[in-house]
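Below is one structure, written out as structure tokens; comments come after it.
For this view, one protein chain was removed and the others were kept in their places.
Chain nomenclature is as follows: A, B and C, assigned in order of appearance, with residue numbering initiated at 1 for each chain independently.
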């Protein structure tokens, strides 16, 4: 079932290393995202899959066939670009049909396939329009249809939504997922937007400085980040340096306050320093009687973020953020007031590196 | 305490109306945001306050002085632009000191004030740098310092964070609020980003198509939207058309399912159609025994959005979204499974218009 | 009220500059036109034009210059379109060098350029002035150099307005080879730019004087000068004919560009 395989991919431009020892196996029909900040090598990796860049070493294999040195126009890979890249001189129909025309298909066949693709993206009516007559979101839909029209073995999307407005981005995201699932096409999606990656992907490859940081499904990536980078890049996070008190029971302390950690502190020594992370939404105001992880805090600031209210609070000498949903019945504490907050011992992460 | 007053401002460009009967009173030291989609007239209104546009009718009054026809260079109003607009030929210090130089201040006075401003934005070390040597976020800080150096009576910010990355946007947002509160300067902030407006402002003016939709503090705007536009634009929302069943008790029904509405349906008649809105985060899986607003639903889809998990469900024949915080312990239902969800009767909004 | 004033001031300045430009450009043209029609004392008539159109040397020069101009355009386009495309795609860092090279004909006085050409190619080993055919090759080479800045700039601006690299990659990922990329995607989107460059090229060659004069070829430029030194009314008529041709070309260009200007802009802004 392995469809696409990248083995020991390495790419350098002169002295600078863009991608380092990249290994990944993608299953037939899987939706994989490359997530990372700009310059992390995600786009370079995608371009090596597309054939626009050649790896310095390593191999790209699709369906068991080595593609590493196959030119891009012989790969049968569909590509969608951030800038849409529709051909301005062609109508929507001509754009969508271009790959079929190049492949030498008959007029009828092209016509039929174009109609089918336009109906898939729900843009039948735009058949004879030119790209400049379309909005950005519509152009990107057409670009998607164009890439899919040639029935590629692989669909590559390079930050396809970055140039669009928030509302259209949200809509088109759902559209992409719907079409991908309907066609069952193996897809690689490059993005720097964690929400896009989390909401779209079967699996996410988090990258930083040319290296893979973590590969996992959205739930794993968000809730069990394996490195400090992943924890910081995906979602927001409170971090604090704590000292190991009891490795066996999983207790560490900061500012003289003890913390219980469900995952434990195996392999750490007493007195060793560890980085502890807690997501803001894992805190709660103390509602019932509890013993573990109850903290006295002073409220520093309260900020509305829309559906979420962020409470900034001081526990010991450290500042933490707590997120709660914004609701009219919410009784917000006063700034400067003393409160008690708690978090589950499962919510406390110990970060590597 | 009224500081800035806009009365019956009207602006048209040829036949098209950009701003219509805009009335607003801003108190000394208040932070007011203009929030709305592009083309809603928010920037035009700001530009009339700055003096770059003249209103077709109406008046702009600052500290009791009519500014309507005063040219922009005589207004003593600080302005920060989306594109930073630093003077490329001047160093950071020269940029910040430019307004003082124009005002004919002495060299020593300029020097002192520039140092003070640079320390306020924590960029003392960048004194002799040129704009091209700074990142976008740093440039915008300098632009802020430049606008504040002349000790303006009013600070105007026109989408100052739109050109920046998400992480820097978040940081600089807090920085702007900190400086504004420290100096106590009356501020008008134009944005299309609801999160920015909600997190920064004392009051928000929501605009659409040249008209004010609602004026209120962030809590009011989010939790008690007065118009359908505000409800849709700020936060995400489930809407459904329901029929009034019992105006007195506040009961309406959709797809044969009854809904209890705490705010009531006064003034509506039985059988009348109303638009009902519920925010996704107001739904919960049924945990305890309840009578009102318990719905049988079928789970349609589950999407990770980072800290939030969005559950798409069908109640009757209508699709609703429910948001819950993403936590490892969360027991997510199966897609296609039957569940019971509930929401408080206070969570049900009746939209006007 | 103040706004009305500001509006008025704006349009005052616009009109002021507009009238000044009109006077500056069209007074000479009007003068020439008026003069060209006065060959027969006391009446306005086309006598000067009739004389020119009856002169076989005019037609010879016209035909020769048109032929040269068309060949120059074809050679220029064939050289510059693929070269600039290649530069955009593969060696964008070569742009400053290309700019300097193509600005040279602006900067180096025309006479000097011509002297250099003639000096080099009228002696062995590269003697090109021995037959009219070889001389015409030299003419074309010179014209290509002289018109290079226009062609380069026009094509360069055209290339810049499309995203050459991404369009190429999009076409490649759909199965296109280099030939198809150029023929289907790049050239159709440069049509207007190439047309604009060609028209200016055309006008330049039609009016070129020194090269044709020194190489003793029957082009329109030397004919006009000779006419100007010996006759009074005919050169004026010739000037008007040349103007009309130019305006006609410019009109064509404007017609095509305004039709697709909106396209381009919208593509860029969306």
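One rule holds for everything that comes next: contacts are C-beta pairs under 8 Å (C-beta built on N, C-alpha and C of every residue); 3 or more make two chains touch, one makes a residue touch a chain.
Just so it is clear, the model here is predicted, and its values are computed rather than measured.
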Selected from C:61, C:175 or C:235 as touching the chain missing from the view: C:235
Touching the absent chain when the full complex is considered, from C:139, C:155 or C:210: C:210
Touch with the omitted chain, as defined above, among C:37, C:52 or C:199: C:199
Among B:139, B:194, B:238 or B:344, the residue in touch with the chain that has been omitted: B:139
Touch criterion as defined above, residue of B:62, B:79 or B:93 at the omitted chain: B:79
Interface with the undisplayed chain - residues on subunit B: 50-52, 71-79, 81, 83, 85-89, 98-99, 102-103, 130-136, 139, 143, 146-147, 150
In subunit C, positions touching the absent partner: 10, 13-14, 17, 21, 24-25, 27-32, 35, 83, 86, 90-91, 94, 96, 100-101, 103-104, 106-113, 115-117, 119-121, 123, 126, 141, 145, 150, 199-200, 203-204, 206-210, 221, 224-225, 228, 235-236, 238-239, 242-243, 246, 249-250, 254, 258, 261
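Rule of thumb we're sticking to: only the chains that are shown with their structure count from here on.
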Whole-Å gap between the CA centroids of subunit A and subunit B: 26
Multi-partner residues of subunit A (each touching 2 or more other chains): none
